[in-house]
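Sharing a structure, written as structure tokens. Questions coming.
Complex shown without one protein chain; remaining protein chains in place.
Entry: chain A
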């Protein structure tokens, strides 16, 4: 009895091993298909990724975009894409030989930004027209005197020098400055 049960065990174990092997192989295949080009269904060569995240061979994607110049969409999700806005994937084992017979232009280079330096504070912004001072007179009794300082506030930029608008703005600001001075002196006198 005991011996027969033990043989059963070994048989089962063997069967289990046999079943495991193909499974692991299939898993390998699945891993491979993760990196298959969505157009040729082969492992992506000169891989690029669209902004919507889909992987292609650069030659495949290039030909797709050439085929329909007026309809530049992702072959998978139909999001708008363009040749310039793809990210190349540089794997470690990628070969750098390029076949001169290839008519496809090289894929766009990766875009990298330098690490930001520690001190990124760019001052108060006096230099770039972001400092404004305004002075207002309220007609309502409680709002006699209103003044605001806007530091770093985003406002429409001043009109370029020499234009009609620039002149008018200069003129207006002078009038208001004088008005403010007159008003202040009147306040002091009273």
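One rule holds in what follows: contacts are C-beta pairs under 8 Å (C-beta built on N, C-alpha and C of every residue); 3 or more make two chains touch, one makes a residue touch a chain; residues count from 1.
Just so we're on the same page, contacts and distances are computed from a predicted model.
Asks: Can you match the unshown chain of the complex to its UniProt protein name from these: "E2 ubiquitin-conjugating enzyme", "Large ribosomal subunit protein uL23m", "N(6)-L-threonylcarbamoyladenine synthase" or "Heat shock 70 kDa protein 8"?
Replies: Answer from the UniProt record of the missing subunit chain: "E2 ubiquitin-conjugating enzyme".
Asks: Among A:40, A:89 or A:180, single out the residue that touches the unshown chain.
Replies: In the complete complex, the chain left out is touched by residue A:40.
Asks: Among the options A:44, A:60 or A:86, which residue touches the chain absent from this view?
Replies: A:60
Asks: Applying the definition given at the start, please give the residues of chain A touching the unseen chain.
Replies: Residues of chain A in contact with the hidden chain: 38-42, 54, 60, 63-64, 67, 71, 73-76, 78.
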